[in-house]
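Sharing a structure, written as C-alpha cells. Questions coming.
Only a single protein chain was left out; the remaining protein chains are all shown in position.
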Amino acid sequence: MTAAASWPRIEGLAYGGDYNPEQWSRATWDEDVLLMREAGVNLVSVGIFSWALLEPKEGLYDFAWMDELLDLLHANGIAVDLGTPSVSPPAWFFHAYPESRVVTKDGTVMGFGSRGMASHASPEYREAIARMAGELARRYGNHPAVVMWHVHNEYGVPVGEDFSPRAVASWRGWLQRRYSTLEALNSAWGTAFWGQHYDDWEHVVAPAATPTTVNPAMKLDWARFTDDQLRECFVIERDAIREHASQPVTTNFMAHQSWNVDLWKWAQLVDVVSDDHYLWAPDPDAHVLLSLAADLTRSVAGGKPWILMEHSTSAVNWQGHNVAKRAGEMRRNSLTHLARGADAVMFFQWRASRSGAEKFHSAMIPHAGTNSRLWREVVELGGHLKDAAEVRGSVVRADVAVLYDWESLWAQDLEWRPSDDVQFRERMRAYYEGLWRDGVTVDFAHPTHDLSRYKLVVAPASYLLTAEAAANLTAYVAGGGTLLVNFFSGIVDEHDAVHAGGFGAPLKDALGVTVEEFLPMRPGDTAAVRFTDGHAREVPADVWQEDLILAGAEVKAEYVSGPAAGKPAITRHTHGQGVGWYVSTRLDVAGLRSVLEAVYADAGVSPVARPDTLEVVTRHGAHHDFVVAINHGDDAARYPVAGLDLLTGDETNGELEVQGGGVAVVRTARDTGGDGG
Amino acid sequence: MTAAASWPRIEGLAYGGDYNPEQWSRATWDEDVLLMREAGVNLVSVGIFSWALLEPKEGLYDFAWMDELLDLLHANGIAVDLGTPSVSPPAWFFHAYPESRVVTKDGTVMGFGSRGMASHASPEYREAIARMAGELARRYGNHPAVVMWHVHNEYGVPVGEDFSPRAVASWRGWLQRRYSTLEALNSAWGTAFWGQHYDDWEHVVAPAATPTTVNPAMKLDWARFTDDQLRECFVIERDAIREHASQPVTTNFMAHQSWNVDLWKWAQLVDVVSDDHYLWAPDPDAHVLLSLAADLTRSVAGGKPWILMEHSTSAVNWQGHNVAKRAGEMRRNSLTHLARGADAVMFFQWRASRSGAEKFHSAMIPHAGTNSRLWREVVELGGHLKDAAEVRGSVVRADVAVLYDWESLWAQDLEWRPSDDVQFRERMRAYYEGLWRDGVTVDFAHPTHDLSRYKLVVAPASYLLTAEAAANLTAYVAGGGTLLVNFFSGIVDEHDAVHAGGFGAPLKDALGVTVEEFLPMRPGDTAAVRFTDGHAREVPADVWQEDLILAGAEVKAEYVSGPAAGKPAITRHTHGQGVGWYVSTRLDVAGLRSVLEAVYADAGVSPVARPDTLEVVTRHGAHHDFVVAINHGDDAARYPVAGLDLLTGDETNGELEVQGGGVAVVRTARDTGGDGG
Partner (left out) sequence: MTAAASWPRIEGLAYGGDYNPEQWSRATWDEDVLLMREAGVNLVSVGIFSWALLEPKEGLYDFAWMDELLDLLHANGIAVDLGTPSVSPPAWFFHAYPESRVVTKDGTVMGFGSRGMASHASPEYREAIARMAGELARRYGNHPAVVMWHVHNEYGVPVGEDFSPRAVASWRGWLQRRYSTLEALNSAWGTAFWGQHYDDWEHVVAPAATPTTVNPAMKLDWARFTDDQLRECFVIERDAIREHASQPVTTNFMAHQSWNVDLWKWAQLVDVVSDDHYLWAPDPDAHVLLSLAADLTRSVAGGKPWILMEHSTSAVNWQGHNVAKRAGEMRRNSLTHLARGADAVMFFQWRASRSGAEKFHSAMIPHAGTNSRLWREVVELGGHLKDAAEVRGSVVRADVAVLYDWESLWAQDLEWRPSDDVQFRERMRAYYEGLWRDGVTVDFAHPTHDLSRYKLVVAPASYLLTAEAAANLTAYVAGGGTLLVNFFSGIVDEHDAVHAGGFGAPLKDALGVTVEEFLPMRPGDTAAVRFTDGHAREVPADVWQEDLILAGAEVKAEYVSGPAAGKPAITRHTHGQGVGWYVSTRLDVAGLRSVLEAVYADAGVSPVARPDTLEVVTRHGAHHDFVVAINHGDDAARYPVAGLDLLTGDETNGELEVQGGGVAVVRTARDTGGDGG
C-alpha cells in the first residue's frame, strides 16, 4: 500500500466540475475539451456513475472508452478526479443479488431504476465495490491525468438506513462488539421501560415498523450503526485503491445538507476533504447557510483547505421551486466558498443532460449553449480563480467556535420530544446567522475538542452532551473562556438518558443554573423577554420557556409574558476565570444579536463595523493575508483594508469599496486585515 | 372461582400512581416508600410492563424481585394494584411466535422494540397471557398488599386493528357466528353494490388495502370484531385471576381519548371502572374535555365511583407541544375528577424515567427532584384527599343525559360521508361544552337505555340509530321527555344502511321533521340563522344546512344565508307529553347555548347562575352532600352553598367564595346544594 498525498497534483486553484461524457457523442467530447480550456477548467470528475459501462456484465470489464477519455483530457491539460462508481451498481447486480437491495423501515424493497443504491451491509456489494475500485486503481493508478480518487457519491443520500435481513444481522454483530454483554445493552437502552428487556442476542431487533415509538437509545445506536456501515464501505474502496495508487482519496460530503454521516469521523478517513453544496431556494438568504456549510467543512478538515466538489451554476432541479441564480450570484457563492477555505471550485455538472432525472439541473454549459449569460459567467469565474491563484493554501482563523455534534442532532431528532418546534437545525442557523451578520468568522467544534484557543464558544443545540463533554466545557469556562448555551442543552447522555440531577445538571457549574421544568408554548403563541440592564428593551421570544433554578447566575433578562412570566429568561454566571451565559427561550436573530453584543464584551470579541450584508473573511497565507469580500446587498459597501484587489488589479488605498452584488479578493499584509472576529 | 369485591380494600380516597421500580436501584426503592408516605400515597400500580422480568425465558419465572417489592410496600402501608403484563410481551415471545405480530392494513408487520403489542387473535398469545395471569394470581392472590388487579393497559392503543392471517381467520369465524348464513351477511353488508356478493365463507376478506373505499358495513363489523377480540383477551386474564384471587379486577379505560373499545360493553366485565385521562395541549380549555371524560367514565360505571388510574402531574411527552401544567392546575384537574365520581386519584407515574420513550413525561417526582413546585403540589394534593376522605362512595346525579354510542362513532368515521367537517367528536364536545358552561351536570347514556329519569336528552351525534333506539327515544318524548337532536342523526341502521323513508325518518314522530337533502357547505363558507321568537337575533352557522320537510314541527329559527336561505333551520315539535327539538346546522357553543336556553324551559332544567368558568358539581352521600367547586378563571367567584369547606376547614356562611384558580369541597346538607341541573 502506498502513502497518499494530501492534495491533488494541480497548479493554483482547481476549477471544473463533474464530467459525464458517456451521455454524449465522441464529437461532443472534442468540443468539450476546447470549451474547458476556454473556461480555464483544470480538473474534472469522471466515472462516478459509470459502473454499468465499465463492467457491462459481471466480471467483464470495458475500459477502452475510459482510456480514450483520460488520454484526451490529459492531452488538453485537464486533470482528472477519477470516480469509483459504487453509488450506482448496474442492473445486473440487482438481478443477480436481489437480497442486496435496501429495505425501508416499513418493509418496502427499494428497486433499481433511479440511483441503484445497494445495501451497505451486503457482502456481495462489498466484494463487488472492492473489486471495481481495485481494477480502476490498477489500470489508472499511474495515468498522468489522474490526480485524485473520488470514492462513491454523497454517502447517506438518498438513502442511509437499511432494514434488509442482512443489515439486521450486521446490526446484531455491531451491538455485540459495542456492548459485549446483554446486561450492558439492556442498561444502555433502558429496556426496563415498556418491558423491552433482551435475554438473547438473536432476539434483538432493528428499529423498524412498530406499534408506537421505538426505544430512543436503540434508534440512536441505529444511527451510529448506519453511519459506521457507510464508513466501512468507504474504507473498503479506499484501501483497494491504495493497493495500486498514491493519489489522494476523497469522497464528497454534504455538510449541513445531509444528516446520516458524522463528518468529524469521516474527515479522519479521507486524504482531502470535499464538499457539495446547493442553495435551498425557499430561503431568501440561502447564502448564510452556504457560509455555515463552508465553515463546517473547513472545521471537519481541521482548518486545512478543502475542495468544493459540487455546487450549481444556477437552479437545481429537485426542489419544489428551483429558483435560478441571477447575474453575479454564482460568483458570489463561489467566492464565499473560497473565502472560507475552498481551494477548488467545482460544479455539478459540465454540460446539462438532455435525458434523465436531472436534466433541469443547471450546468456549466446550459441547454441554451455557450451564447448565454451562464457560460459567460463560467468563463469569467475561471479567470477570477486564475487571478487569485496565490490564495491557495492560505487558512482561515477564528476566535469563536460553534458546537456541532451529529450524535446530538440524531438524538434531538428522535420522537416524543417536549416540542416539535425545537429543532437542531433551526437554532443552529439562527445563532450562526447572528454571528454572520455581526461579521464574526467562526469555526465549528465538537464539544470534546480542546477549545482553549477560542475566546467564545457557542452551543446552539447540545441536547446530547456526555459528562466528559460537559466537563470539557466547564473547564473551558474555568480557564477563562466565555460560553453561550441555548436551552435544551445538556439534557441527555450518550444513551439518550436524562442526566441525573435534573435538566442541564452537567453544565450547572459553568452556567450557574439548572432547569426545574420545560415550558413549551403552543404553536403560534408569542411572548417577550425584557433585558434587565439599563436599557430595559424587550425582544420577542416564542416556542419555549423554562422554570429556571438559579445556582449562582445573575439574571440578564426576564420573561415579560408567557408561562414563565416574571421569571429569569437569560442568565450570566462567572465561573473560575470565565463566564457562562444561558438563553432559556427562542429568540429571533435580532434578539440573539442583542445577547451576543453583551457576550462579545465578556469574550473580548470586537467585530468590525460594516453593513451586515457585506460578508468579509480573511485567509491567512505564508506571506500575505487575503481579505475576501462578498457584497450580498444592492448598494456599494466599504471595508477598511489596504492592498491589491487580485480580481481587478486595483489598489484599495486603505478602504475597499465593493459594488452592490460584487466581490473582491484583496492581498494585504499579514494579520492586518481583520476577519471580524 | 372466587367472587370479586367491587372496590379495592383501602381506606378513604386512593392516591398514588404507576410505580415502575424495575427502572431503579434497590436504594431508590427505599427512598420511594419514604416519599410516598410523605405524600400520602396509599395505592400504587406495579408490574404493568414487567413480563420480560417476571418470565425472562418462556416458562421460567422470576418472582423474587416482585416478592421483595410487595413486601416493602406492604410494610410501609402502601396497597398494590397489581398489573398483568400482557400489554408488552417480551422479545422472546415475538422471536418464538413471529406469526403473533400485528399486521397493518397495508401489510406491514409491526415488530418488537416499542410497546410489544401482539395480535389479540393469536392462540399463542392468548395461552401465554392466561398462564402469566394465573401464575401471578396464584402467587399474589393472598398477598396482603394486593388490593386490586390491573389487567393489561389501555386496550385499543397504540394499535387495535390487526390484519394478520390469524386475525382474518378469527374474523371469518366471528362473522359465521354473527350471521349464521351468507345470505344474511350479503344482505347486511349490501354486497349487491359494486358486485361484492359472497358465495363461500372462505372468500370473505378483511377490510385491508383495496383499490378504493371498502364496504362500510364490513368496516363497521370489523370495528365490532376488533373490540370483541380485545374483550375476549381481557376475559381470559380476568378469569385466570379469579381462579386464585378475590380482589377486584379492573383495566384502565381512556374514555373519549381512545376509540376502539365500546365502554358500555367493557364496563360490564370489570369489577371496578378505571380511567386514564390526559389533557390535549392544543386546547386552551382542555379541562372541558376532562369533565366530559369523567362524566362518561362515571356513566359507563353505572353511576358508581370509579378510579382515575392515570393522569399527569404536568406535561406529557407524546403530543406536538407538551404544555406543562401551571401552579394549581394539577389540583383543579384532580378535583374535577373527584367531583365527577372518582374516588381515587392516580398518576402516570411515580418517578420520572431517565430512559425510554417517555422520559419527558412528567411524574410525581420530576427530574428536578423533590425540591420543586411539582413535588410540593403532589404533597399538598395528598393532604386534600385525606381531608376529603368522607366524599368516598357519594354519587353524582344528573337530570340531563347526552347520548353517546361507540358504534355510531365508528360508523360516522367511515369514508365517503357528505362532509369531512361533520365529526362525532367535534359536535360531542360543542354540545357538552354548552351544557358545561351553563353549569348543567350530565350523564351519558346509550340510546337504548331507559331515559325516563332524565328531564332532557341531548343527541349531538347519533348518525347510527337503530329502529329500536329510535323507538326508545320516541317513547321517551311521548312520555313527557324533552329531546334535542343534532343534524346527521338517525341516518343509518346497525348495518350502516340508510333508513327507509328518508334521512331522519326513524325520528319523524318525535321531531316532526325529516330531511329532504343534505346541504354541506364549502370549507370556510359561513352563514347565519335567525331565531323566529320575539328577539329575532342571528347567530353564526357553518359547515352544514339541510332542506327540511316539516311534518308538524314549528320553526324556531330559519336560515338567513347559505344554500337553505329562507328555510327552516331549528324546529320544535310537541309529541305526546314531550317535546322534540332539531338543529339542522352547525352552531358554535354560544349559538348552542341560545338554543339550550329555550330547551331548558321545555325540560324544566334551571341552572344556577355563576361565572361560566366556575365548575360546580355535587356528590350526594348517605348523610351529606358535597359541593365540589373548581375555579378555572383568574378572578374569585361565588356560589350559594352553606357548609364546611373540607380543604380549608372554613364554614361558607351560605355563599362559597373560590379564589381564582382555586378549589373547594363543601360538606352541606343532603340535596340542598344544587348541581346546576
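Chains: A and B, in written order; residue numbering restarts at 1 for each.
Definition applied: a residue touches a chain if its C-beta (ideal position, glycine included) is under 8 Å from a C-beta of that chain, and two chains touch if they have at least 3 such contacts.
All figures in this text were calculated on a predicted structure; none of them were measured in a lab.
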Exercise for the section: Would you mind spotting which of B:303, B:418 or B:540 touches the chain that isn't drawn? Expected result: B:418
Practice task
Among A:317, A:423 or A:606, choose the residue that contacts the chain missing from this document, as touch is defined above.
Solution key: A:317
Problem - Of B:512, B:563 or B:591, the residue in touch with the unshown chain - result: B:563
Fill in the blank from the handout: Where A:10, A:102, A:364 or A:519 are the choices, the one touching the absent chain is A:102
Practice task
Considering the whole complex rather than only what is displayed, give the residues of chain B touching the chain that is not shown.
Solution key: 106-107, 189-200, 202-218, 415-421, 495-498, 500, 502-503, 514-523, 547, 549, 563
Handout entry: Chain not shown, touching residues in chain A
Key = 20, 22-23, 49-53, 56-57, 85, 88-92, 94-95, 102, 104, 106-117, 158-159, 281-282, 284, 314-315, 317-318, 320-324, 326, 352-360, 362, 366-369, 372-374
